[in-house]
Every structure is written in C-alpha cells, then in structure tokens.
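Worksheet: one structure, shown below.
The complex appears here minus one protein chain, its other protein chains still in place.
Naming follows writing order (A, B and C), and every chain is counted from residue 1.
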Amino acid sequence: MVLVDWLYVGVFAVVGTAMAALSLGIVWALAPRSDYPQKRTTYESGVVPFGQAWAQFNVRYYLFSLVFVIFAVEVIYLYPWAIVFRQLGRYAFFSMTIFLVILFLGLVYAWRKGALEWS
Amino acid sequence: MQLGLVHFLILSAMLFSLGLYAVLTRRNAVAILMGIELMLNAANINLVAFNKYVAPDALNGQIFALVVITLAACEAGVGLALVMSAYRNLETVHVDEINVMKW
Amino acid sequence: MVNWPLEILKAFALAALMFTFLAIVAAMFGVLLERKIGGWIQSRLGPKHIGPQGLLQTLADTIKLLQKEHITPRAVDAAIFNTAPLIVAVAGLMSWIVIPFGTLGQRVLVVRDLNIGLVFFAGMASMTVIGILAGGWSSNNKYSLLGGLRSASQMVSYELPLGLALVAVAMEAGTLSTVGIVQAQGGWLGSLAFRQFPAFVIFLVAATAEVNRLPFDLPEAESELVAGYFSEYTGMRFALFQLGEYAEMFAMAAMATTLFLGGWKGPFLPPLVWFLIKMYAVVFLFMWVRWTYPRYRLDQLLNLSWKVLLPAGLIWILITGYRITF
Partner (left out) sequence: MGQLAAFIILSAITLVATVVVVGSGNIVRSALSLVPAFLGITGIYILLQAEFVAGIQVLIYAGAITVLILFVIMLTEHGTGVRFRQVNEQVPLGMIAAGALGAFLIATFLTTPWPMATGSLPPYTASQIGTTFMTNMILVFEVTSLVLLVALIGAIVIARRER
C-alpha cells in the first residue's frame, strides 16, 4: 500500500529531527557557557565587523536560479515519459524530441545572451 | 469520521484565503509572489482531491495539477525578473513606492 | 489490512537504527577513512595515536564536539540559525530510505521501496540547498552569506545533470523504483555502467559537486572565504553539517552502486557484501579524486555544469531513446 511507504518517510523525518535535536540538546546540557560580548561578535578574521552583511550582488545569482527552475520543470516531464516510452513506440520518442529541442533552444538563448556567464 | 472530500476542500479554502490576505496586505513584492504561490497550491489541492473523489478513472486532475505547477514556476521566474529589474532601477521592492509608470 | 501500530513501531526502530548507522559509518568512519586515504595518497600516515591504528580518532572527535560550547553570534536569527543544520542532517538521512542494501532470502533489505524512488532521492538532494541557504543567511556574516549563495548556486546547477542521469537510468530500466532498477540489471556484465556509461560519468561528476567535495568545494575552500556558509557554526552544529554532508556523500555512492553497478548482484559473495564492496569502491573514488585534482574556480565549475554536463545529458537521453525505440 502506498500510504505505508510514506508513513516510513514521515517517521524517518520525525526521528531524524529528534535525534539531531537530541545531539544539540546534549551539547546544550553538557557544554560550558561563558558568555562575554567579544566572543559573540561575528567572525571577520579578527577585523571588527562593519557595514551590513546583506551586501547585495548583481543579478547573475538570480539568472542561474531562474534557468535552474525552468530546466528543473523540464526534467520532471522527462520522468513519466522515461518509464512508459518503451511501450508507446516511435511517436512518443518523436514528441519528446520536439519537447527537448524546444528547450534546448532556451538553453542556447541563455548561453548566447550571457545568462550563464559568471563574469 | 472518514476522511472525505470536504476536508480537503476546507483546507484548500483556508490556504486560498490566507494567500489572498498576503497578496492584499503585503508591501514587499516578493511577499505578494509568495501569496500567489500559496493560492496556486490551494487550487492544486482541490484539483487532486476532485480527481480522487469525483473522477478517479482518468488522472486528468493530477495532470492539470502538474501543468499548474509548471505555470507557477514560470510565473515565479518572470515575476521575480520584474522585481529584480524594478529593484535595480527604482532601488525599492515595496509596491506602494513603485507608482511611477516610466522609470 | 495494514497493522498500523506495528508498522509505526517498525518505522521508529528502523529510523533510529539507520540514523545511528549513518552517524557511525558515514560520519565517523567516513571522516577517518578520508584522513587515512588522504595520508596514504600523500604518503604520510594519517591519524595513528588514538586506538589501534587511529581507529578511535573520530570517536574522540565526536566526544570533544559534544562538549564544545555553542557560540551564537549577536544579531543572529536564532530560530533559522539552529534549524539549518537540522535540515541538512535530516535531508542527508532521508535519502537513505530508498537505497536497497541487499537481499536476505527473498526479502530485499530496503527501508521502503518507494515507487517514485528516484524522484524522492532528487527531492532530498534539493532539500540540502535550502538548509545551506538558511545557514548562510542566518549567520549574519558577509562571508557565510557569500559562501551560502555560491554553494547554493553550485549545488543548484549540478542538480540538473544529476536529474538527467537519473532519467537515463529510468529509461533503461523502465521504472522509478530503485529495487526495480537493480532487478532490471543483469549479472556482472549486464549492469548499467556499460550501457549507460556517459550517464554514469555525469552522475559521478554531478554527485561530487552536489556534495560540495573537491574539486568542486570552492564555496567552503580554505583559501577562499573563511569557511563558507558554516563559518559561524561551532561545536555540534558544525558536526551536524558534516554529518549531513557525509551522509549525502555515502548516499550518492550507494545510489551510484544501485543504479549503475548492479546494486547487490554479484557472483559468489552474499549480496550485502557485494553492495558494501561496490559502495566503498565508489567512496574511495570520491576520496581519491579529492586528493588528486586541483580546485575549480567558480566560473569554470558553473560552465562545466551548464555548458558541458547539461547538453551532454540531454543529447545522451535522446541517444538512449533512439537506441531503445529502434
């Protein structure tokens, strides 16, 4: 039954979080706590931290994650096709080829327009 | 009490109204996009619930949910591109400050 | 009908067992193996003093880590700061649910054979990115934020070739469930590594990058940005990040064995032994690559993924499709 499989997944998540939190709890119980301001400054290789950490960068990070989202969506259409294309004969293969070629155009466009450049 | 269709519909109605609340009241454009994602998810729950309880023979509801997920991904991509270019030109992402048509 | 209380009990026992197995084998033994192999490759000895041949070294490290103080920097988002290592550790653990270890008589030794096993595995790999971004952001430190963003964009770019390699295997085997894939592979020569060799190479390269291992570990490179996304983490939280990373590495090695090297199938030895031999062979490969190849710069690294692995994966899927349908 499908539900039992996913019961295991849920229990694994719960037990995993519990045991990881348990290890943190052990440290919270065991570890010494000597707290003074200098210790709590952020680590800047010794330099006193200045300015905001949220320095904003240019747009290339966004472009990478954008192209990733579009191609991640493409990959999910490949999964169901991959299982059944064997029984479906040629036209299923040709229809997927069209699908992949269209998205390959997208990749070529992103490539030429410099969306994949890191400069 | 057996788990019926109505439970899922009520949950999706709650999710939808929470998403609508976010869209109506948030100032940050990205938060509005998150609200839209929540509303799309609520609609997806309904699609899949109807597919199980009302028309279980063909998987049309689930296929439609997959297409909705694809469109939500495209919408998030383009919407966030607009947010990025608005931020670059107007230095703000707060929608009530973006009120000039030509930047 | 399914006897729910028994199943829940079994699930709890199996989860606890798997977590301790992973904590011991993947984290402790993995780190020791790494330092030993690193030493052997650089013709030095590696840890030697604690326990016979240094076997208890990582046990001593763990006990030390359990006593180290948790330093939480000022102006840190404490809730996210603490949950980030949990996310990475749990994601590393949960990808082990679908990995088949071997067969005992007729039963296959797998936690649960999900019939969308590959999709679940890819999903868990993408969960680690969320943990890393959360950790990088909440440490309120320029270096960890930069390290988090760079590490996330690297892992994100390599998830696609990984997905395409999984699709190529699914095409060959005709199912998404890992046990089905192993059964679809013939004996020693029938394993997919030969028919799907490009997908095997893509999978290994993407897996190395997905786990942030050399030659792709720029974001947390010593020479680069202090310590990448976990520069603010001390003591056990840092150890949880390491546990997640090593669990993920071993999971990738186990998945490479399951998908490409014929899982537990092998001529003479019992199935479980075969599986462990193959898994440790792939782990040795990961470690061997780490100590021999120089580090990639971030743009070379991303170019490799977007401009080499992704097109190669797409073309390979078309070739496999052509080969199978005609």
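Operating definition for what follows: contacts are C-beta pairs under 8 Å (C-beta built on N, C-alpha and C of every residue); 3 or more make two chains touch, one makes a residue touch a chain.
Everything quoted here is computed from the prediction, not taken from an experiment.
Although it is left out of the displayed model, the omitted chain contacts the following shown chains in the full complex: A, B, C. Note on the undisplayed chain: of the listed residues C:L145, C:I202 or C:M279, the one touching it is C:L145.
The omitted chain makes contact with subunit B at the following residues, 1-3, 5-11, 13-22, 24-28, 30-31, 33-35, 37-38, 41, 44-45, 48-49, 51-60, 62-63, 65-67, 69-78, 80-85, 87-88, 93-94, 96. For subunit A, the residues in touch with the chain missing from this view are 1-3, 6, 10, 52-59, 61-63, 65-70, 72-74, 76-77, 79-85, 87-88, 92, 95, 98-99, 102-103, 105-106, 109-110, 113-115. By the touch definition given at the top, subunit C reaches the unshown chain through residues 4, 77, 79-80, 114-116, 119-120, 122-123, 126-127, 129-130, 133-134, 137-138, 145, 149, 152-153, 156, 159, 176.
FYI, only the chains that are shown with their structure count from here on.
If touching chains are joined by edges, the resulting network of the protein chains shown is an open path. For the criterion of most C-beta pairs in contact, the winning chain pair is A-C. Subunit B has its Cα centroid 20 Å from the Cα centroid of subunit A. Counting only residues that touch two or more partner chains, subunit C has none.
Counting partner chains per residue, subunit B has no residue touching two or more of them. For subunit A in complex with subunit C, the touching residues are 1-9, 11-17, 19-21, 23-24, 26-28, 30-34, 37, 39-45, 49, 51, 53-55, 57, 61, 64-65, 67-68, 71-72, 75-76, 78-79, 82-83, 85-86, 89-90, 92-93, 96-97, 100, 104, 107, 111, 116-119.
Listed in rising order, the residues of subunit C touching subunit A in the complex are 2, 4, 7-8, 11-12, 14-16, 18-19, 65-75, 82, 85-86, 89-90, 93-94, 97, 111-116, 118-120, 139-143, 145, 149, 153, 156-157, 159-160, 163-164, 167-168, 170-171, 174-176, 226, 231-232, 235-237, 239-240, 243, 298-299, 302-303, 306-307, 310-311, 314, 317-318, 321-322, 324-326. Across the interface of their complex, subunit A is touched by residues 66, 69-70, 73-74, 76-77, 80-81, 84, 88 of subunit B.
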